[in-house]
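Here's the structure, in structure tokens; my notes come after.
One chain of protein is taken out of this complex; the other chains stay put.
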Amino acid sequence: MPEAILSLSNVTKQFGALLASDNVSLDLLPGEIHALIGPNGAGKSTLIKQIAGEIKPDSGDIRFAGRDINDLSAVERSRMGLARTFQVSSLMPEFSVLQNVVLAQQSVSGKIFRFFKPVLSDASLLEPAMAQLERVGLADRAHMRAADISHGERRQLEMAVALALKPRAFLLDEPMAGMGPEGSKRLTGFLDGLRAEAPILLVEHDMDAVFALADRISVLVYGRVIATGTVDDIRGNEDVKRAYLGEEA
Amino acid sequence: MSMNRETILNIVLAALLIAVPVIAQIMGEPFIITLATKVAILGMAGVGLNIALGYGGLVSFGHAAFFGIGGYAAGILASHALNYEPIMEAPFEINGTTQMIVIWIVALIASALVALLIGAITLRTSGVYFIMITLAFAQMIYYFAISWPAYGGEDGLSIYVRNSFPGLNTLDPISFFALCAAMLGIAIAFSAVLIRSRFGLALHGARQNSQRMMAIGIAPFRVRLVAFVISAMITAWAGALYADLNRFVSPSMLSWHMSGEIMVFVILGGVGRLFGPVAGAALYILLEHLLGGMFEYWQLPLGILLLVVVLFARGGLIGLLAGERKHA
Amino acid sequence: EPVKVGMITTLSGGGAGLGIDARDGFMLAVKQANNPDLTVVIEDDQQKPDIAVQLADKMIQSEKVDVLTGIIWSNLAMAVVPSAVAQDKFYLSVNAAPSQLAGKGCNKNYFSVSYQNDNLHEAAGGYATSAGYEKTFVMAPNYPAGKDSINGFKRFYLGDVSGEVYTKLGQTDYAAEIAQIRASGADSVFFFLPGGMGIAFMKQYAQSGVDIPLIGPAFSLDQGILGAIGDAAIGIKNTANWSKDIDNDTNKAFVETFQAEYGRLPSIYASYGFDTANLLLSAMGKADVKDADAFRDALRAADFNSVRGKFIFGPNQHPIQDIYVREVVKEGDVLTNKIIGTALIDHADAYASECAM
Amino acid sequence: MSALLEVSGITAFYGASQALFGVDLIVNEGEAVALMGRNGMGKTTTIKTICRMMSHRDGEVRFADTDLAKLPSHKAARLGIGLVPEGRRCFARLSVMENLMAAARAGEWDFDRVADLFPRLAERRDQKAMTLSGGEQQMLAIGRALMTNPRLLILDEATEGLAPVVRQEIWAAINRLKQSGLSILVVDKSLKELSGVADRYVVVEKGVTAWTGAVGDLSDELADRYLGV
Partner (left out) sequence: MFSLFLEQLLNGLQSGVMLFLMASGLTLVFGVMGLINLAHGSLYMVGAFACAAVAAWTGSFWLGLVASLMAAALAGALVEMLVIRRLYKRDHLDQVLATFALILIFSEGTRWIFGSFPLFLNVPEALSGTVTIPGGSQYPIFRLAIIVAGLIVAAGLFALIGKTRLGTRIRAGEADREMIAALGINIDRLYTVVFALGAALAGLAGAFVGTTQSVQVGMGEPVLILAFVVIVIGGIGSIKGALIGSLLVGFTDTMGRFLLPIGFEAFFDPASATAIGSALASMLIYIVMALVLFLRPSGLFGTEA
């Protein structure tokens, strides 16, 4: 078995009386899509936030790319190659769609404190940014304000920004949400290919997509991983059916 | 590349700002030159604030602190030089100076240091908290200046002769105007380049969404801090010129009224617009000057006019004349 | 020989009352003289030093005035006067007269018609001594004029200072200071709190039930604000170089005509404005303003009828004058001041010796 | 059947850019209509004009025999339009209970009934909305709209981000609401579930109503053309 790029061991997080993460251990292997599913409020987004460094776990360890990242800030983790999308789109509303991606591109290039050279005629940023928009099918919206594109389009833009970061692992929090039927279908195909670029930790409620994509699935209920396994394992798991899937299995 | 309306408007404004004093000079109206100089200087203070406020979304209600620091740099250095008293004697002697260039450098360094300190503390907060905590720091400096007797306290400090600049008779109004206008030009050019740069993009981003900034690996705090310091330095530079314009500094340069006034220039002209602060300062000073002599209750029509501008000219004067801003 | 006067004074905001009084007093004299050679331009300084400086520039450069006047506040005077007189303009002060301009920084073109800032405080010190007070609590805002005030008081006060407090400029609540006064065991309180600060203090002092006598310079108990303090002011002693009951014809006529013209009693600032205009008019009658030396001599002679009675300038061109003690009384419905004695006679200021002129 | 909501030929603009070019749509009393189309085709914009969050330019919006053109948003709501907006828009600093009560109007829907529908909300009644999970917020948004006791319930992507079991519950709930006689206009991406609830489909494409018909009439070919499935 190859070494995991990202691994969590015994991560615990409590909000008041609520255990949002209860001794969670899971890992992400190179080249895989690891789906994280579970009821609403189970603690999936909370887990993503802890991996991304936006909130600190109460206890437990997170390792990324062979390194203990417990003490790194969100910024440092992002620079190490962890890219995340947000469940509720979080973009630069006044920027154009393209500028949103350019900013990410610029961050990857590492040169922020440059005060003189104009940025928006800098082909070394614009071209790759445009390429990412094309990949997610948003090229024709490149010059609209991010605030003015539709909900589904914003979800696509979230994806493009994550792509621009050229990460070593993706943390995708419900990328299918808000996508129409067509969008979901296309995104499924897209993610399928993306795993070759970097492994994906995929939080998703769209079971068609999860079952089509996941190499492994972990099920989180009340902050605890109650099952990890292949698609077939999970489909057949009675606990998971009851807690989460219902008739969808 | 075709010019958009704002660019044309900016050129017209710049031309006006230069033409008016030149005509005044020919007509022998030196006071109009003084007014134009005041517009240039206060506009420049606004250009500084605009970097923090307009581009960075950092609504600093304490920029008078930097304006005043610039002013006091000029006042203190000049008064020591004029009185032949060294500023300090041990461990080594530092003397005052009446050279503007030296004064400016001191103003820039002093304001940068203070801004770094204030920024490091205040930038932890945001929104209205930021507005108020910047005010708090400015008030501390203000009360300090009022009660500190060494440099005149509330009475302020006179510079009997305007400081000098190589090759220029600064006492001549039109020469001093030219100097101030040139500095304003530098400040505007710098901020124009700045906002189009990588840093400018990051600053814009930091204003809109810090969560997203962190997620793409840029620490918004650092971006904001650098912007805050740059902004403070330009405002301080303007403060040094203002001291020379009046040949006088006093704590009123540090008061919250001053902060408010600089902010009003920026908003009135158009937040985040290159020439906004200059347009705002020009309109405000023109109104103040025209109305001031006309009517005992002149601030009433001034208030009404300002109100009309906010209500009906979105994006300030520049917005009114050049249309809403396009995203770059 | 026409003379153009530029008056820079405070006509808007909270401090406007003082400027308006000074202006009205000045303009009353101008009107009475009806001298077609005298023109006056008036501008509002908004109580901001930088605006005052710019207005001075305007008056000198564009209006080409010969004489400047009108400034109420010391900090504005410090901003304007040195450069105005350096440009060979005459400056006649209707109120503010900071020590710098009386001592080392005195200038042949600068005349203070009102006083030197310390005068009334010194007189208060003199009065406190002569009234037999031995433990006085002193209080002023924490800024140069406040410190000058307390120094001035102490200069002529021979008793002990039982407490010394500097308040915040613009402070409106004095409960903490009043508690300290109550606890200090003082037999008298000297306070210098101009404008709204003084009104707030005296109202709160009266409400607090503390009954240690108050002494202050006229500023806090002047006609313009007595009405706002109300009965709380009655009985408070204050020192002034003018009062509406100074017994001379000029003063009587001034009080009457002022009241007729503006519908209110004149304040001390109005009296300074009135005297300033009359001083100027007297000089105009004697010399041409373009002949600066002659005009200056004419001003120095001070050959006019002052509402204060006699009027002479000292060597630093600040008045040498009597300073009275007044008491606030009620005349009918109106609160006003009545002279009850003279604190200092032919008093000059403490800085004249430093003036090399 | 009489038309409760009648949208005919409306156009709408965001500033200078046109988003709707002629949308027609009818919801009859007691009927459930699904509004469909790809991303960015104008579904949400149509809903915003119905709720008067933005105004249309040409065409007409009638609800319960009233022309909505000049009505402010709150008056339209009081006529009986209940909105579950895209993106939930719960009042972040208010508790669950406060969110529900803020705009409640008397009628058969009250807290108890909403709590029956979504027991999870009752469990979290004093928690601030901003700390709810995405799914909990979605339930809250639906409950909040129901508390206004509307005649027409509009759901814009109301099952987005919900766990399959919950989604099934919500669809079941929507079904029950429909059975109880409530009229419904729904936008959702799941054709399968829509087909179980809706009586009719309205498909918009590029801001124009491109197709209207009974649920059974949407052929695979049409579905592929308009929805990409």
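By letter and in written order, the chains are A, B, C and D; residue numbering begins at 1 in each of them.
Here, a residue touches a chain if its C-beta (ideal position, glycine included) is under 8 Å from a C-beta of that chain, and two chains touch if they have at least 3 such contacts.
Please read all numbers here as calculations on a predicted model, not as lab measurements.
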| item | value |
| --- | --- |
| Partners of the unshown chain among those that are drawn | B, C, D |
| Chain not shown, touching residues in chain B | 53, 59, 121-122, 124-129, 131-133, 135-137, 139-140, 143-144, 146-148, 256, 260, 263-264, 267-268, 271, 297-300, 302-307, 309-311, 314 |
| Footprint left on chain C by the chain that the document does not show | 12-14, 16-17, 20, 142, 147, 164-170, 172-173, 175-177, 179-180, 182-183, 195-197, 199-200, 203-204, 207-210, 224-225, 227-232 |
| Positions on chain D contacted by the hidden chain, ascending | 51-53, 72-74, 77-78, 82-83, 85, 89, 91-94, 98-99, 101-103, 105, 144-145, 148 |
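Note that in this section only the chains that are shown with their structure count from here on.
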| item | value |
| --- | --- |
| Distance between chain centroids, defined by C-alpha means - chain C, chain D (Å) | 74 |
| Approximate Å spacing (C-alpha centroids) for the pair chain A, chain D | 29 |
| Inter-chain touch pairs (all) | A-B, A-D, B-C |
| Interface residues, chain C side, partner chain B - complex | 11-12, 41, 43-44, 48-50, 53-54, 57-58, 61-62, 74-75, 78-79, 82-83, 86, 98, 100, 142-145, 147, 166, 168-169 |
| Sites on chain B touched by chain A in the complex | 193-194, 196-202, 204-205, 208-209, 211-212, 214-219, 223, 226, 327-328 |
| Complex interface listing, chain A residues touching chain D | 15, 37-42, 45, 87-88, 141, 148-153, 156, 174, 177-186, 205, 207, 243-248 |
